[in-house]
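First comes the structure, then the notes that go with it.
Excluded from the complex is one protein chain; the other protein chains are retained at their positions.
Letters A, B and C mark the chains in the order given here, with residues in each chain numbered from 1 onward.
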Amino acid sequence: MNTFLVILIGQILINNYVMCQFYGICPFLGVSKKVDTALGMGMAVTFVITLASFITWLVQNFILVPLELEYLQTIAFILVIAVLVQVVENALKKLSPSLYQALGVYLPLITTNCVVLAVAQKNVTEGAIMDGQTLGLLASTFCGFCAAIGFTLALVLLAGIRERMEQSNMPKWMEGFPGALIMAGLMAIAFMGFGGLLQGLHLVG
Amino acid sequence: MADRKNTVTRTFLNGLITENPTFTLMLGMCPTLGVTTAASNGIGMGLATTFVLVCSNLFISLLRKIIPDKVRIPAYIVIIASFVTMVDLFMKAYLPDLSKSLGSYIPLIVVNCIIFARAESFAAKNGPVQSLADGLGMGLGFTASITLLSIVRELFGSGTIFGAQIMPESYQPMDIMNKVPGGFITLGLMMILVNAIKKIIGKRRAARKEALA
Amino acid sequence: MFGKRLFPGGIHPHEGKNGKAVNGLNPIVELPAPKRVVIPMAQHGGAPAKVAVKKGDHVLMGQLIGEAGGFVSAPVHASVSGTVADIVDQLMFNGSECQAVVIENDFHDEWKLLDLPWQSGKPTADELRQVIRDAGIVGMGGATFPTPVKLSIGAGKVFEKLIINGAECEPYLTADHRLMLEHADGIIDAVEIVKEAFKVPEAIIGVEENKPDAIQALREAIGTREGIRVQALPVRYPQGGEKQLIYALTKRVVPAGGLPIDAGCVVLNAGTCFAIHEAVRERKPLVHRVTTVGGLVQKPGNYLVRIGTPVRNLIKASGGTLPETRTIISGGPMMGTAFQDIDIPVTKGCSGILALGREAIDPEESPCIRCGRCMRACPMQLQPQLMDHYIRAEKFDEADRVGVLSCIECGACTFVCPAKRLLTQSFRAGKRIVNIRRRQQKAREDAEKAALAARNAEQQQNGKEA
Partner (left out) sequence: MQIKNIAITPSPHVRSSVSTRRLMQEVCLALAPAGIASVILFGAPAAVIIAASVITCVLAEYLYQRLMKQKVTVGDWSAVVTGLLLAYNIPAGAPVWIPIVGGIFAIIIVKQLFGGIGSNFMNPALTARAVLFVSWNAIMIKYPQTVFLAKGRVGLDAVSGATPLAELGKVFTGAEGASLSNVSLLDLLLGNCAGVLGETCKIALILGGVYLIVRKVIDWRIPVSMIGTVAVMYLLTSGFNLGLTARELLSGGLMLGAFFMATDYCTSPQTNKGRLIFGAGCGLLLFVIRAYASYPEGCSFAILFMNVCTPLIDRWTAPRYFGEVRKHG
């Protein structure tokens, strides 16, 4: 159980993929103008990453490792993700049109969201955060899920700030990307306080 | 013929300056921020990306009439991913230090939106020579801007440029420049600067046009 | 630290010289009728009245000189007897102009009294409403909404509680205070008339507790009557706001965009009640009102003044304004209107004439610091800083969504704002635009609906033909 707690806090706060590691910056900056769209994007990403973590773990452990094809990991994973996004899109269209309407526009953007690939690769290779231990299927999937929640958190927080900044007297030349970048930088400062939290948690555990 | 040469040059310059992927198109932000703590990283990342970009642009342009429209995205991905894997393995073998400091950002070139964007919006519509020029221009534009960013970050974060001490010995490095917030804020400030310069140039150009008229 | 409060938000605006404490002790004095009165036709909310006399006509005091211009309108009566000298365009407090009848006073004060539709006994609801309408009675607190319209209870609505507004929460104003103190019997009489005619089970008179003498007088006037009570209310602006008063006295909430009757209530001002009393018992239409003159004047006071008397006479009676006067306003300092021309006549809604000094000059605006004081002060629990942003950024749909139309323009947010932002001012403009946009939107939708219906009908026609 403790493993899952560590994964949860680790992926969301301490090693947040966006705020602490620079992944997924493009959608982070691109889809954070409105809180509602940010939430939609976050949900779509969470959906895909969780599934992708699950499948890539299987691909890694049942195809690539036995066949000694680890060097093809990048190609294999990105294909899995691209196909997955396609499948999810089609499935949503048929199974749940309302959800498709909410998430559909974001799905194509996910293929090129590097968080997805980064999470999948880190999960299977670096054993995420668990002291070099490779994660099992369940933990790996959960890890992906938490990473996605972390991404969503960062995205929604930035969107909240950007919405609020519309009410401020921000100069014209700060609007758009320059402002968003500096906001993200200041946000990242706030996330730095969680550094070292993990060792502490381990101590208690 | 001269005309064609002209457009090739223009395409190249377009990528390098006018539509600079970092400062104008805001593409490929993750490596831009992720690896730019040292100038050498910036150049390494930039050149690796340029290589992939040039090759993928060329191949996609050559194959653009063969690839069926429906499967073009998976096809592009496979082409890009193959080159990325080549670069990754090459760097692991011959530049192990650089490879280590760039870490997972090398395989992530696959999902660098610059490459995908150029494949989709340029290489798929233009001939191989044009595509090559575009890839080279965009790649070098990317390299130039991330090297610039990494020089600034290295200077303040470590007091050095390309490892050479620049700041006086008494300078106490500003560690936050090497961390995530430093990256975001430096790029943000640089973008403000670039936009300001662009505006000034634009104004001057307009003034000159007016004077001519 | 928290203070008693019976409605959300609210403030304690301060008073300068000659405030309530001073002026509340000054009995109502009848101001002599002027040589000529100028009686405007637009003294009430809704359509202006239509002039019913011509130049040279002789009119009696209380004679109809302007007929109601529609359902939401009120007739206007001569406040002196004499000759119609002219019909002019008169400037009003709010800066607009309207037609006005100028009457040369003959100082005979001959009355033309109202005809009561009932011979004896008690009036029915319809009869009473007719008399109130004939008497030209409107909300005397300042809003001047025609009282009979308020008393037209729509189908499906139940009139359960009659609320009498004696809060008089605006600083400086003491007209209602004195009226309740000196004419408690008349007010209670009117309450009973309305209560019985409309068969309302309960009437509550809300009075702020800074008027203990008025509360005492009203309680004495009620005596053993049942179903009428006086409720003392904590001093808090805007206690006298309709929705705030209803909530404070009954804990009922008037739905946004709705009327008090949607909460089973009708709110009448104390002054309005006195006017009803005079109309029913003395058959006198509304020809005068009590107005406070306060602030930077030599001798503050409360005057019974004929409608149409120039403000100049009131100020003269009060010994003139002090030299530090920077603004003269009609009404209270929170919601009143500043004006320049002191020849403007007193109207039915003019509860006070105040002279204020430097504090009335708008300080320079500075950026919002997001302290949230406006939100806490808002009696409607709106988010003033957000609405202000939306309006200034011309995002009117957003402003509508966060409830700008619910703003009662009480000025509490502007009062407390440390950045001195002109919030109420912005909402006033915003509400106007949102209303226009709503109307346009509705017109568009109606047009679309009509077009669709026409198309459908046509298709059906075609189908049948086929």
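The working rule: contacts are C-beta pairs under 8 Å (C-beta built on N, C-alpha and C of every residue); 3 or more make two chains touch, one makes a residue touch a chain.
This structure is a prediction, so every number in the text was calculated from the model and none was measured.
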item: Contact set of the excluded chain (shown chains only); value: A, B, C
item: Of C:V280, C:L356 or C:V434, the residue in touch with the unshown chain; value: C:L356
item: Which residue of C:I215, C:M380 or C:V434 touches the chain not shown here; value: C:M380
item: Footprint left on subunit B by the chain that the document does not show; value: 172-177, 179, 181, 185
item: Touching residues (missing chain, whole complex) on subunit A; value: 35, 156-157, 160-161, 163-165, 168-171, 174, 179, 182-183, 186-187, 189-197, 199-201, 203-204
item: Absent chain, residues of subunit C that touch it; value: 1, 8, 11, 13-14, 171, 243, 247, 253-258, 312, 321, 325-329, 331, 333-343, 356, 359-363, 366-373, 375-376, 379-383, 385, 402-403, 406, 409, 411, 414-420, 422, 424-425, 428
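As a working rule, only the chains that are shown with their structure count from here on.
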item: Chain-level touch network, classified as line, ring, star, complete or other; value: line
item: Chain pair showing more contacts of the two, A-B and A-C; value: A-B
item: Approximate Å spacing (C-alpha centroids) for the pair subunit B, subunit C; value: 68
item: Distance between the centres, which are taken as Cα means, of subunit B and subunit A, whole angstrom; value: 23
item: CA centroid of subunit A to CA centroid of subunit C, Å; value: 59
item: Multi-chain contact sites of subunit C, meaning residues that touch two or more partners; value: none
item: Set of subunit A residues in contact with two or more other chains; value: none
item: Touch list for subunit B against partner subunit A, complex; value: 26-30, 32-34, 73-74, 77-78, 81-82, 84-85, 88-89, 104, 107-108, 110-113, 116, 176, 179-185, 187-189, 191-192, 195-196
item: Subunit B-facing residues of subunit A, complex; value: 19-26, 29-30, 71-75, 78-79, 82-83, 111-114, 116-118, 121-122, 173-174, 177-182, 184-186, 188-189, 191-192
item: Residue numbers on subunit C that touch subunit A, as the complex places them; value: 367, 385-386, 389, 393
